[in-house]
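Left out: one protein chain. Kept in place: all the others.
Up next is chain A:
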């Protein structure tokens, strides 16, 4: 955990590397998150929608990126958190979550966030604002 007083523009968050995403990961996340969309857990449903296989829930990556934030500052310091899902996360992918402070205004730091895969694909881009007063 970082003391919020030490946060400056350009500060990089310690990257968070995630274990390869398995079918079990997706089954567990479907149950725990309440998102039972079959496209993420049932290969037949995925194929019917034109995909080769199931793929990860966007909200799983957003939860990983949330861990990057709460590993870095206490959760009550997070003012807002938003993401755009840029690409799907295939099975067996190994996401890495990164973040960098891009601005500090009036005691609020803006952090640019990214989830990328081993092949360089960016699956998610986002931004969080953190209270650093």
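List of remarks:
We adopt the following convention: contacts are C-beta pairs under 8 Å (C-beta built on N, C-alpha and C of every residue); 3 or more make two chains touch, one makes a residue touch a chain; residues count from 1.
FYI, contacts and distances are computed from a predicted model.
Remark: of the listed names "Alkaline shock response membrane anchor protein AmaP", "ABC transporter substrate-binding protein", "MaoC family dehydratase N-terminal domain-containing protein" or "Sigma-70 family RNA polymerase sigma factor", the one matching the undisplayed chain in UniProt is "MaoC family dehydratase N-terminal domain-containing protein".
For the chain left out of this panel, the touching residue among A:10, A:34 or A:120 is A:34.
In the complete complex, the residue from A:7, A:69, A:93 or A:132 that touches the missing chain is A:69.
Residues of chain A in contact with the chain left out of this view: 18-19, 25, 28-29, 31-35, 37, 39, 48-50, 57-60, 62-64, 66-67, 69-71, 74-76, 78-85, 88.
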